[in-house]
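Note that one protein chain of the assembly has been removed; the remaining protein chains are unaltered in position.
Think of it as A and B in the order they're written, each chain with its own count starting at 1.
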Amino acid sequence: MQFATVLGQNLRCGLSPVSLRTTLPTTSQLFGNSQDGSFPLTRHSVVLAAQSHDPAERSRAIEAIAAAYWKPVYKYVRMKWSIEREDAADFTQDFFTRLLEKEFLDAYDLRKGRLRTFLRTCADRLFMNQARNSKRLKRGAGSPHLPLDFEEAEQELATVSRCESPEDRFDKEWVRSLFALGVQRLRVSCENGGKMVQFRLFERCDLEDADPTPSYSQLADEFGLAVTDVTNYLAFARREFRRCILDQLREMTPTEEEFRCEAQALLGVPVR
Amino acid sequence: MTQLSDKVVARLQAEMQVPDLTGTRYHLVRYLARGGMGSVWLVEDTVLQRRLALKVLDLIAPTDDLAARLLQEGRILARLEHPGIVPMHDAGTLLDGRAFYCMKYVEGQTLTQHIPNKSLPDKLRVVERIAEPLDFAHARGFIHRDLKPDNVMIGAFGEVLVMDWGLAKVSASNLKPAENEIATVVLPTQNSLRVTGTGIVLGTPGYMSPEQARGDIAVDHRSDIFSLGAILWFMLTGSAPGELPVAAGSVPRPLRAICEKAMAADPRARYQSAQEMTADIANYRNEEPVSAYSESLLERAGRVFARHRTAIVLVAVYLLMRVLFILFEPR
Partner (left out) sequence: MNKVLLGLVLGAILGAIDGMTAWFTPAVRAQIAGIVIGSTIKGMIVGILIGGFARRVQSPVLGIAFGLALGLLLAFIVALMQHGYYFQIMLPGGIVGLIVGYATQRYGRGSQLQRT
């Protein structure tokens, strides 16, 4: 089973089985480690790999796409179609199953639009088809099942403003997912580089919800560092985080043009 | 996976735009604005202890094309030394790989902010002063290609500066066609981007000449003349060309004719230089004939009267007095 292969890879990477209940593998975990024999996918090939005839390659690519898009899809259908959480969870699983089975991605033409827009449109069409035909994918015991934490998604959804449109929420969730994946990637990078202090500073200063954020002198006291070290370490971590995010995005976008447009959206820069 | 709140996501987004000035002589003060290709920040030069505006790309360009364009902009600015063109001081690459350049920090207002409540002669003088650096650049073979009210600053001393030469290029008339290629890189800026059948379009709708909007390769300095005419129109009516004008009815006919000539669809029908256009504007200000406008006899008489009204009134008063003396002089 495809997911079992992924499961095996992640165990070798040191992730515990429990964490797999709540996390999907990052693209670097799926693709970056030449020691386990998997080839690293180049920037342009995640979407193309998802259209591949090779089931293993397709599976890895779909799971990378799912990592970035499952929450946006879940929250989007919950908001737009006002369906119950269980139905939304089923739908989300169904959606990525069909992606895995090439149903949607065969129709994707990278010249015609962004992947993000395409997936949202597919979600709409699938939902409308299912609603019209009252049909659901019958998923038997052998069907792939992605480990998605819908409970966490539901908790996050409770904080969303009712004035926000489902489309805006989809886009925001996409940004959030990519940033979360970027944080994972940064963590791995810092672990491998022996820079966990830098990562923890970054986590403490930039990832926590504290208001106001701790000052550099507070962080220096907390971590037993000089203020200049805090400044330098944070600068390093932020620089690395930026690189991780953009690398992540580059893997998810099939063309340079889409990468730049999506990067602008990711950075929150207005795009005409 | 780490749960990130909306607040944290917004904070991270903002941080990703902040330039990493580690290893440079600059210290970040605050965000200023977005420009073509990237963002602009106020920085302190720690060596010379002065404030500068630092423009940095949003992204690292894998093929160095955007970096090259930013540095190209810097080089153009460095070559165009004119009081009306913001001077450039430094250029390079940050530690995070993004290209940047530093220019004079202009404390003042954009044209959009400056012109409300200004008199017509003041507005016309501003347009004339925008034309000066344009003419200077055109004479050296450069065209701006993104002239618009937001790219014109009025400094603290009233100086007029043309900013954001990010889309500037060598004029088509100064290059062989093969050398004058349109950018092949798509720039996802808020200015500017559409893809047409003939190429990539750079510029701002409303202020962009038709040939530029089509993506024509042979765009020359007359495209800037179009934009200058659009700016004049904006200053007179309060709205960009193509938008519903706020006060079009109150625009004097000669000025309307100047705008129409500058914004003619055919570049050959426009003013052929910024100087030619400002000469007509000066004529209007001095109540002299405007070449773009054919005035009727009545309009000419009215203009002559307006120009010499004091003298005419004095002579009329004198003649009237003379007539009254004749009529009422005791016999």
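The rule is simple: a residue touches a chain if its C-beta (ideal position, glycine included) is under 8 Å from a C-beta of that chain, and two chains touch if they have at least 3 such contacts.
Since the structure is predicted, the reported quantities are computational estimates derived from the model, not experimental observations.
Across the whole complex, the hidden chain's contacts among the shown chains comprise B. Summary of contacts with the chain left out: across B:P121, B:G158, B:P252 or B:G302, the touching residue is B:P121.
Interface with the hidden chain, as seen from subunit B, comprises residues 121, 285-287, 307, 310-311, 314-315, 317-319, 321-322, 325-326, 329, 331.
The rule is simple: only the chains that are shown with their structure count from here on.
Looking at the complex, you find that subunit B touches subunit A at residues 1-18, 20, 22, 34, 39, 58-60, 62, 95-96, 186-193. On subunit A, the positions that touch subunit B within their shared complex are 22-24, 152, 156, 159, 172, 175-176, 179-181, 183-184, 206-209, 211, 213, 232, 235, 238-239, 241-243, 245-246, 256-257, 260-261, 263-264, 266-272.
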